[in-house]
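Apart from one protein chain that is not included, each protein chain of the complex appears where it belongs.
So, subunit A:
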């Protein structure tokens, strides 16, 4: 098992090198001159040249790249020019917020989509199957910022069930002591139910927004995969042996049907990382998505590079987890690795 893990980790290295190169080049070819932006609108050409020199932008591209890699090796991602903080500390303080929101959304989606997909497959052609199709179609066709705004309008403005969409906690609550960086978990660890309630109230609406978006692919794949497994020969054997519907559907069919669902989960997670940027904007969520967008607009390349790199590492780590999950679900994968 340890050997598998090390082997898999080694295979991620080329991908990471590629990401480093591409994120560097991408930020260099983007339009906009960082130096003139930071020197201010009234700056003289000399002042701009001065800033350029300070930032190291007067060097040749390979030279800049070597400096960037050297900094990376020391754990430096550079300095954000808009916040004035180091990119590492900015990301460290904002990443848990994004991760909590994304995982919460994904969790909601799974809890709804998998039972829905299973029910649709078991009762193929019934009302629940049609409901599953409608929900799935609606989920993908609505853009996240639109669902987000609609939900804010309905639950905050009209019904007043949800608190103001202004970040992770309302103004009266204070953040729990940091253990994982996830407020929901940290508040439970601290035993602070008041903060937990406040954090949950804040995350619910943006979480539902993301869940609606990611529900569709998970439900569709669960349904399709369940249908094919339900018509397979070993399910027929299970039925012919008189096993109850619960055992047949959950123990025999669903566990076998989960493999493609897990694969899809990896993709859905990457979609969510993208959708997150917009949702964070709508809900004033202090995550990395909104941070990166602001940096990009400001031609502040260091945070953008740092963001792309962080997301890539996150994605690679997620794929690693999915590969390991395969092994847990399917003994055939375990033995061939």
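List of remarks:
Note that in this section contacts are C-beta pairs under 8 Å (C-beta built on N, C-alpha and C of every residue); 3 or more make two chains touch, one makes a residue touch a chain; residues count from 1.
We adopt the following convention: contacts and distances are computed from a predicted model.
Going by its UniProt record, the hidden chain of the complex is named "ABC transporter ATP-binding protein" among "N-methylglutamate synthase subunit A", "Glycine cleavage system H protein", "aminomethyltransferase" or "ABC transporter ATP-binding protein". Contact with the chain that does not appear here is found for just one residue of A:53, A:67, A:130 or A:255, A:255. Taking the complete complex into account, A:239 is the one of A:59, A:239 or A:281 that touches the chain left out.
Of A:14, A:84 or A:331, it is A:331 that touches the chain left out of the display. Subunit A meets the missing chain through residues 124, 231-234, 236-244, 247, 251-252, 255-256, 329-332, 335-336.
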